[in-house]
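Right, subunit A next:
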Amino acid sequence: MEEEKQFEPKIAAFVCNWCTYTGADLAGTSRLKYSADIKMIRVPCTGRIDPVFLIKAFEKGADGVLISGCHPNDCHYNTGNFHARRRWILFRQLLDFVGIDSSRVHFSWVSASEGKKFVDVVTEVVNKVKEKGPFTRYAKINKEFVIHE
Partner candidate 1 sequence: MSGSNIYKPEMMEITDIVQETSDTKTFRLKFKNESTAKSFSFKAGQFGEYGVFGEGESTFCIASSPTRSEYIECSFKQIGKVTTALTRLRVGDSVGFRGPYGNYFPVEEMKGKNVVFIAGGIGLAPVRCVIWNTLDLRNDFKDVTIIYGARSFNDLVYKRELKEWKERKDIKTVVTVDPGGEVPDWDGEIGFVPAIVEKVAPKAENTVAIVCGPPIMIKFTIPVLQKLGFAEENIITTLENRMKCGLGKCGRCNVGNVYVCKDGPVFTYAQMKELPQEY
Partner candidate 2 sequence: MNELRAKAKELLTNGTVKVVIGYIESTTPDRTKPFIARTAEDAEKLVFNKYCVNNLALYLTRKEFRRTGVVGIVAKGCDVKAIVQLIQENQVNKDDVYIIGMNCNGVVSELGQDFSAETIATKCLNCSVRTPLLYHTLLGTLEDLPKREDKNFVLMQKLDAMSAGERWDFWEDEFERCVKCYACRQACPLCYCERCIADKTVPRWIESSAHTRGNFSWNIIRAFHLAGRCIGCNECERACPAEIPLSLLNRKMGMVAKKEFDFVAGMGLDTPTLVGTYNLNDNEDFIK
């Protein structure tokens, strides 16, 4: 009997250049292992993360999204993460309201020195998304986009 292929989630991670990305680097140089299901996209600041990024990620088949940046008061640009936080409070609930389960969207503060925390966050996110299973809603409407020959 064929064993069912294990679900490998696709998770887009938008991370800030100054903290989380560097934190991920540290995890790497410290030889800490984290899941390859995370696809990292580096942005200058969490304040740069436009909600359309998340929509686009889901459109392109992401099963989950991770957004991570500097701890409050640590932002390289002073207030980027405060503004971002406010936007997420609103945006999460909007996503929920239109039917994109906001528990697929994860947020964290990971500083440049928190390589271990980064690994923990990634592991947790991957596990949670795996638990939720694949995000089929967009996959369903994307079926229309295959080439009909």
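The rule is short, and it goes like this: a residue touches a chain if its C-beta (ideal position, glycine included) is under 8 Å from a C-beta of that chain, and two chains touch if they have at least 3 such contacts; residues count from 1.
If you want to know what made the cut, all candidates are chains of the complex that A comes from, given by their letters.
Computed from a predicted model, the values in this text were never measured in an experiment.
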Candidate touching subunit A in this complex, from 1 or 2: 2
Residue ranges of subunit A touching candidate 2 (in the complex, touch as defined): 50-52, 55-56, 59, 72, 79, 82-83, 85-101, 106-109, 121, 124, 137-138, 141-142, 144-145
